[in-house]
Structures are given as structure tokens and as C-alpha cells.
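Supplied in C-alpha cells, the structure appears directly below.
Note that one protein chain of the assembly has been removed; the remaining protein chains are unaltered in position.
Letters A and B name the chains as they come in the text, with residue numbers starting at 1 for each one.
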Amino acid sequence: MMRYLPSATILAQLGLIFVIFNMLVLSAAFMVWLERKVCAYIQDRHGPNRVGYEGSLQPFADVIKLLFKEQLRPKAADAFLFALAPLVSTTAAFAAFSVVPFGTQTTLFGLLDEPIPLQITDVNVAVLVVFAITSMGIYGIVLAGWASNSKYSLLGGLRSSAQMISYELSYGLALAAVIMMAGSLSLREIVLHQSGTWFGVIPRWYIIPQFFGFLIFLTAGVAETNRAPFDFPEAEQELVAGYHTEYSSMSFAMFFLAEYVNMVTVSAVATSLYLGGWLGPFLPDWLGWVWFLVKVFLILFFYVWMRWTLPRYRYDQLMEFGWKFLLPAAVVNLFVTAAMVLWIG
Amino acid sequence: MDVAVFYIFGAIAVLASLFVVAQGNPMHSVMLLITSFGALAGLYVLLDAPFTAVTQIIIYAGAIMVLFLFVVMLLNIPREDPVQRTASALLGPTGMRMGVLLSVVLGVEVVWAMSRMAGAGFSEGPSAPSVSSVAGIGGELFTRHAFAFEATSVLILVAMVGAVVLARKEQP
Partner (left out) sequence: MIGLNHYLILSGLLFAIGTAGVFVRRNLITVLLSIEIMLNAVNLTFVAVGRYRGNVDGQIITFFVMTVAAAEAAVGLALVISLFRHRETLNPDAFTSLKW
């Protein structure tokens, strides 16, 4: 009996990984549906409403359609890198979620002897791991742009790498302010540091002392995931479809998947850093993941809302905004936070 | 377990680096070098230095290599002429002598270092001093190495100005 128990923990861990992977795939499908629906209502149309209830099965129909399409490759493309690019994009998108905690420790209703945390792995440099994996995601886009050997793809790839490097700085500085407040690099400890309330009603989430940091993080996150109003790598009116112009069939679907999973990951990280992760009032502790899902959904909805409300920037405006406004603002935010931690505690 | 991980990452690092040097397409070289850096980051984790591993990925693979990719893409660099890549044509007698000298020096150095450390293993177990603490690294960096830290920031500023001046279009 005793020898059986550790393997039960391992099984639970494997099950957790399986569940998270599939949840991410499903969330991407859900986001596609949500995006099309919200976009439709914003533009006073109905959106997809044929497949399934209110078109809810539309993403799956799309995937099946893409599966049966022919895989095309331009003659002058670099075969190996052309095939590698979507893999890099998707892998980076999924890998970043592995350090995000989404619930308290659980024994699965007493099924396990020792509780496991609802998180794939808790490394002590988790915030930096997220940062590192996000920065690896650039390669998928750059490689796709270069390997396609097409001018639109190349321009899209170049734009995206410049954009992601520029906004990574503000992203990192916003993270540094939170790390300073929590005194830890582990996402789980950062979330736990946000437990409790001020004056009995206001939750001690970092969005309150770090409101500007939250705005900087969200803006930089939108730019990192190449979403409107910063969607230059694939600006349709100028670049056809940007870096994935030459992609078809499943490799196109993988870029699509990567984009939505990236959005989910950025929202989940923002939830852990600023909105108190799985912490929240009214619900018992073991239902914390419900709060987590609600918060992530709100940020995702904001993403979609913003995309269909704001027009695209011009590229020089984007660079000017990133370097001349967002980065100085992030530096000031870091200094103010440092002073706050030092003198107020 | 550790042994297998070491040999896998070590083999990846060596093979990838070898192909960086051995094949002619600069774009492939950059990608292979990123693979090699990833393997080295794995070795750093094995060496109980997760913070260094992550900085390796962020700085080397995420920033420096993007710079290289950018230049390769912008210049659309041609492959080298195959004629020039034959070793005998480009390594003159001076080059050959230098190469022999350097390999002898490196070989002697490695053998000397290894004989000094004969069979030294890493201290393991709970009593072993931990080198993985981020706080420990930060403390050392900002106290004993504070001057070097400030000096590097000046270096980076100089490099930044230098790069901008060198790469900008010349005024007509």
C-alpha cells in the first residue's frame, strides 16, 4: 500500500498535465468563438450561428476543414526552418503555462496522501521562466517570416521581432516591480503574498498598489502577443497576412493556436501577478480555480473588446510609444515601487 | 539520472556548436547556436544554478541571438564561396602554426586543471552549500561586486552609443 502511494501522486501530476494541455487547446477554440461573436455584435451582426448552439462548434469545424487542406510550401522556401517555425511558436505558447498556479493545494478529496499544488511545476524562478519562454516565442515568427522567402512574410517577421524586443523591456520592468513587492520569483508565492484584505473589504491584490504597473504589463502583453491595436506582424491591409502568409493547412492552424494560447498565458500570468490568482471572496478554498477562470476570462474579454474597438497604430507610432512613453513610465513605476517597499514596507 | 542528462545536454551542445562552425548557411548557424545555448541552460540547471540558466535563455537566446537573426535577415547574407571554405587554401603556414600552438596550450591547460582536481565530485546532500538562491546572488552582486556592476552599466551605455553611431546611415 505504501509503495502504491507515490505513484498515485505521479499519476495525479500526469493527469494534471493532460488536463491543462487540453484545457489550453479548448480555451483556444473557445477564444476563436468568443472573438468572432464579440466582433460580430460590436459590428451589429450575428456572427457564426450554424454549427452547434450559437455557432459554438464553429472552431472545431474550422479545424477539420484545415486538416483536410493541402499543405503548400513555396518553392524557394527553406524546407527545414519552414516546418520548424510553427512548432517553435506552439511549443513556446504551451510551455509558458507550466509554471502558472491556478489553485490551492489539493488532495483530490482525500484520494492522495500528500496534497499536490494545482500547477504543473513550481520552480523558484517561475516569473523569469515565463519571461524566457515568451522571448523564445519570437523565433517562431521570425523563422516563419524568413523561411517563407516572401516579401510580406519577411516584413512581418522583421516588424514582429523589433516590436517584441522593444516591448519586452517594459514587460520585464513591470514584472520587476511586482517581484520587488512580493520578494519572491515564484508565482505561487507571489499569489499567496496577495492574500488578506485592507480594512476588511479591499483585497490585497497588487492591482491596487501597482495599478500603473498593471496597465504597462497589459499594454506590453498585447504587443508581445501581436494583438490589435499592435498587430503589425500580420497587418492585413499592408502585409496580406504577415509572417504566416505562405502557411496553409495545419501549420497555419498551429500559428493560430499559438496566438490564442499566448493570449491565455499572458492573461493567466497577469491574473497571478496583479489580480491575486485563485484568491477571492465567497468561494471555499478548493473552488479557487473558479475565481482564476473568471479573472482570466475578464482579461481575455478585454483583449477581444480592445481589438474590435481600437484602430491599428502606425508602425513609427508604435515604436515611439514603446520607447518614449512606456519604457520611461515603467522605469518611474519601478523607482516609485522601490521607494514604497523601502519606506512603507 | 544526472549522468544521462549531462551526456544528452553535453552531446547536444557539442554537436550543435560543431554544426554552427561546419555548415555554410548563416541562418542555420544562428538557430543551431540557440539550440546549443538551450542545452547549456539545461547544464546550468543540473549545476544547481537555475537563475543563471534562465538568464542564459533570456539574454543569450532571447536578446543577443535575435540581434544576429535581425542582421542576417536584413543583409540577406550570401553563403560563402565553397572554394574559400577548403581549409588548406585559407589557413596559411602562420595559421597552421598558430592552430597547433593553441591546441597544445588548451590541451595542457585542461590536463593540468584535471590533474589538480583528480576525480573531484560535487558536494551533495543537505549539508552542501546552496548556490541556487537568487537572494544570495543578488546580495553578492550588489555588495562585493557593486563597482563591477556599475562599470558594466557604463560599458553597456558606451556600446549602445557606439552601435547607433556605427550602424546609422551616413549623412549625405
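Please note the rule applied: a contact is a pair of C-beta atoms (placed from the backbone, for glycine too) under 8 Å apart; a residue touches a chain by one contact, two chains touch by 3 or more.
Because the structure is predicted, anything quoted here is derived from the model rather than measured.
K.L.:
What shown chains come into contact with the chain that's not displayed?
P.N.:
Visible chains that the missing one touches: B.
K.L.:
Residues on chain B that touch the omitted chain in the whole complex?
P.N.:
Within chain B, the residues that touch the unshown chain are 2-3, 6, 10, 13-14, 17-18, 20-21, 24, 26, 29-30, 33, 36-37, 40, 43-44, 46-49, 51-52, 55-56, 59-60, 63-64, 67-68, 71-72, 74-75, 77-78, 80, 84-85, 87, 90-91, 95, 98-99, 102-103, 106, 109-110, 113-114, 117, 119-123, 128-129, 131, 133, 136-137, 140-141, 145, 148, 152, 155-156, 158-160, 162-167.
The rule is short, and it goes like this: only the chains that are shown with their structure count from here on.
K.L.:
State, to the nearest whole Å, the distance from the C-alpha centre of chain A to the C-alpha centre of chain B.
P.N.:
30
K.L.:
Inside the complex, what are the residues of chain B that reach chain A?
P.N.:
My answer: residues 27-28, 31, 34, 50-51, 54-55, 57-58, 61-63, 66, 69-70, 73-74, 132, 134.
K.L.:
Where on chain A does chain B make contact in their complex?
P.N.:
78, 80-81, 84, 123-125, 128-129, 131-132, 135-136, 138-139, 142-143, 145-146, 154, 157-158, 161-162, 165, 168, 185
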